[in-house]
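Please read through the structure below; I'll follow up with questions.
Note that this complex is displayed minus one protein chain, with the remaining chains in position.
Every chain is named by a letter (A, B and C) in the order it is written, and numbering of its residues begins at 1.
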Amino acid sequence: MLFFRNDYGQGCVEEILNILRDINDESISGYGIDPISEQAIAMIKTKMPDVNVDVHFIVGGTLTNQTIIKHVLRPYEAVIACDSGHVAGHETGAIEATGHKVITVKNINGKLDASCIRPVFEEHMLTYEHLVYPKLVYISNATEFGTVYTREELQAIRRECDRLGLYLMMDGARLGSALMSGVDYDLNDLAKWCDVFYIGGTKNGALMGEAVVITNDALKPFFRFNLKQNGAMMAKGWLLGVQFLGLFKNDAFYQCAKHANNLAGRLQDVLVELKYPMYMLSDTNQIFPVVNKAQFEYLQQNVSFETWEVRQEDEIVIRFVTSWHTTEAEVDELIEILKEAIKL
Amino acid sequence: MLFFRNDYGQGCVEEILNILRDINDESISGYGIDPISEQAIAMIKTKMPDVNVDVHFIVGGTLTNQTIIKHVLRPYEAVIACDSGHVAGHETGAIEATGHKVITVKNINGKLDASCIRPVFEEHMLTYEHLVYPKLVYISNATEFGTVYTREELQAIRRECDRLGLYLMMDGARLGSALMSGVDYDLNDLAKWCDVFYIGGTKNGALMGEAVVITNDALKPFFRFNLKQNGAMMAKGWLLGVQFLGLFKNDAFYQCAKHANNLAGRLQDVLVELKYPMYMLSDTNQIFPVVNKAQFEYLQQNVSFETWEVRQEDEIVIRFVTSWHTTEAEVDELIEILKEAIKL
Amino acid sequence: MLFFRNDYGQGCVEEILNILRDINDESISGYGIDPISEQAIAMIKTKMPDVNVDVHFIVGGTLTNQTIIKHVLRPYEAVIACDSGHVAGHETGAIEATGHKVITVKNINGKLDASCIRPVFEEHMLTYEHLVYPKLVYISNATEFGTVYTREELQAIRRECDRLGLYLMMDGARLGSALMSGVDYDLNDLAKWCDVFYIGGTKNGALMGEAVVITNDALKPFFRFNLKQNGAMMAKGWLLGVQFLGLFKNDAFYQCAKHANNLAGRLQDVLVELKYPMYMLSDTNQIFPVVNKAQFEYLQQNVSFETWEVRQEDEIVIRFVTSWHTTEAEVDELIEILKEAIKL
Partner (left out) sequence: MLFFRNDYGQGCVEEILNILRDINDESISGYGIDPISEQAIAMIKTKMPDVNVDVHFIVGGTLTNQTIIKHVLRPYEAVIACDSGHVAGHETGAIEATGHKVITVKNINGKLDASCIRPVFEEHMLTYEHLVYPKLVYISNATEFGTVYTREELQAIRRECDRLGLYLMMDGARLGSALMSGVDYDLNDLAKWCDVFYIGGTKNGALMGEAVVITNDALKPFFRFNLKQNGAMMAKGWLLGVQFLGLFKNDAFYQCAKHANNLAGRLQDVLVELKYPMYMLSDTNQIFPVVNKAQFEYLQQNVSFETWEVRQEDEIVIRFVTSWHTTEAEVDELIEILKEAIKL
């Protein structure tokens, strides 16, 4: 069956498998302090020449969000996120489990708009200590809906954070897709705008792993204590170094994302052309057509995909995701199926 | 200056002061296990003859909400509350600090409507372990807007909880006001409908104290461990027993609430008659007129009250609260001031 | 029955009862920001003229320890306490419930010796992020065994904290007893030596309440957010102000403690004279004789006291406590009983 369910459905790019095999018999020190991790970190740092950053690797996204937020906030401080943000819902209360409230604002095409920050902040200042103190703005880029922040949007958010004394954190589980979507900014810019962000490996060609980049000097010390306490320090920490070495030494990170975006773009164009209603127009590798029940059932017999939202019995939002692993041929095949389905 | 700011602005009813003085030299054992607390508990139990309940006293509302919720829920379980619920905002993240998410639904006149529960539950079941498990429905009665649940509304919520296997918790910080607002139910009914609720003393004539009533047998064991761990077990625990002894031995609890409701009712009638727009029509001792800027300033010079919401520069929701301590004369005086203000 | 069970077995000193009655009908603003609390705070500050301090009131000891420690420490930081310290055991894991480990060292006569701090610190630095970071030294004064730190001991602890960059916190649940035990230091000195400490009211003549004194500027901001989040902000916060106003306006705080110490001293002298073995020689109002089984049973019929430790069937450590409320006559009576018991 065709697989368009997600971007973490297959193993990893060849480079990573090869390094794994090549170093399998080397003796390497543990807990993420080793030559491989250092090499990977050095490569990542070259992408952000203007900022002095700390880089740490964590195995997955929820653990990363949890560890960063626990590290950054004091007990009474809270996160501002949009309602579609991953931390707002899809992590089984992982952030609340660290003691912090997530204050949500309505998303606009999956994004948090800079204009939403000040009202939340000011409302919370009104009765001061009777409410949490909103202190960290969390955004995902690309968003959970596949959209991407523009340079202007990010700068506006940064300015608002500066004015109000807030931290800006970017969840980059799909950062590769965002950077390869045609935007006019890069990792170096993000390092200037965010206090902390991460570069997602899991959804962009690695077996696992997110690279946390801390740019704010005040947030750097003692991060490894929180890593360890949160169960996020791997014994064979170099495994995560391998992932990012594989992604960055020949720029597989960028190529994978570009590849996935291109295929998704083609798919979205065809969907629009075929007159499928679209839930949202995506900039990256996640595509959200709306189908009727007959179409849904037909597609289910031929393609693996996710149901996003059942709006009405006959109006179902579904999600197709392309990845580093998707082929042109698979997209061709999906298009043929969609051409059949639209007739139903 | 006239005081209509809140219902916890003065000391306590005479009965409580008298008991305090009478027993000041008695030697009493600590931590809430003492003859006075036992007597108070016994009196409270007589109000719920049909249900076998456990009763515990806690000094204040936030500590009570926190202790109950931490006791009842497992780590991944969450609270459903309406967005105006006290736990949803005005406790500085006290619930999240215990690790639990508060899922909010839109309030209807300050109330959580039974019909809102199932959609939240079902939405969370869709992706199951990727979201928190909504397990406890939290309602306040009277609500934060002074409205009161009807018998039918409470029964509908209870039915929904039964169907979905949820606990029902009632925050009764202003339960006296609710019970004295003309409803056709009493403490005995509440004990049948709620798994746990509390009877507020602080806002109804006591110096402090909430009486937690646990009706669900499964939730009774080990509550005192959570009390102690949460810092909610007082050395001189009998102080809280004194409050409820004072409130219940001559039914001051009911009289105070009725008195406050009556005065508020009269005040609300006058406000309507004077054609002040009302934010919401209250059933109890909190009244929410909307005033313009000139009125606001005039009132501020003469009365102590709370600003509820600044909707526009010239549309300010304010709150007047009556209490066990408010006098007819004070209401008369306030009415005269309001008659002046309406001209502005 | 004679009561020597604890120092929180009766109500409060006359001053407090009187103020309560005097202001019962005043309208006072809530949450601890009111003229009474301010007056009490001002009085306390006059005792520490050399240090600029913040003062906050909390209803009881466990809640106070929990709120302070949660406020002061970052998630991976830990407390160093001696094994007899209140936070180490008798708070049902209240400190761990805030996420922090309590590292214990062996007590010496109930005290933490300065020489114990460095080894703990250095041991934890060895593997660094694999262990918690010990950051706060917790001591009780008077200790849980009634002993009192000398000026030299406190200064030695302070020096060690300075060298290692640690905070010093003093649990002063029985601080009155310590200060009235003949030591050559006072509140002003403590304000110089501690980063944060508290002055206990509950066990020294108040109905309830501990006065937290924060001396370290870095620890002052946002304390009220943690107060509120931790359920430690009372609606009628002025009740706690009343306690400390009563204790400090005529120095009842010192007189109560001195009175209790004097009676206990006399009792301890008699016990030694009667040749009761002593578990520990106390400097304050808690006395720990060791009795055999027959003595234990005889005493139990006549006096209310606490069993401290059953070392062997015939070697039982018991605790007598005197308080602001104990009379000379009660001590006389207890002495007569002890004279009988020693014959058994």
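To be clear about the criterion, contacts are C-beta pairs under 8 Å (C-beta built on N, C-alpha and C of every residue); 3 or more make two chains touch, one makes a residue touch a chain.
What you are looking at is a predicted structure, and each value in this text was computed from that prediction instead of being measured.
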Contacting the left-out chain in the complete assembly, out of C:T64, C:T92 or C:N230: C:T92
Among B:K70, B:R174, B:K203 or B:H259, the residue in touch with the chain that has been omitted: B:K70
Options A:I41, A:A88 or A:L239, residue touching the unrepresented chain: A:L239
Identified contact with the non-displayed chain, of C:Y8, C:Y31, C:F57 or C:Y76: C:Y76
Contacts of chain A with the absent chain, listed as residue ranges: 3, 5-6, 8-12, 17, 20-21, 23-30, 59-64, 66-67, 91-94, 97, 202-203, 207-208, 225, 228-236, 239, 304, 325
Chain B residues touching the omitted chain (full complex): 31, 70-71, 74-76, 99, 128-130, 132-133, 222, 224-229, 233
Absent chain, residues of chain C that touch it: 75-76, 78, 89-93, 96-102, 127, 129-132
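One rule holds for everything that comes next: only the chains that are shown with their structure count from here on.
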Intercentroid distance (Cα basis), chain C paired with chain B, Å: 34
Centre distance in Å when chain A and chain B are each reduced to the mean of their C-alpha atoms: 42
Whole-Å gap between the CA centroids of chain A and chain C: 50
In chain B, residues with contacts to at least two other chains: 91-93, 97
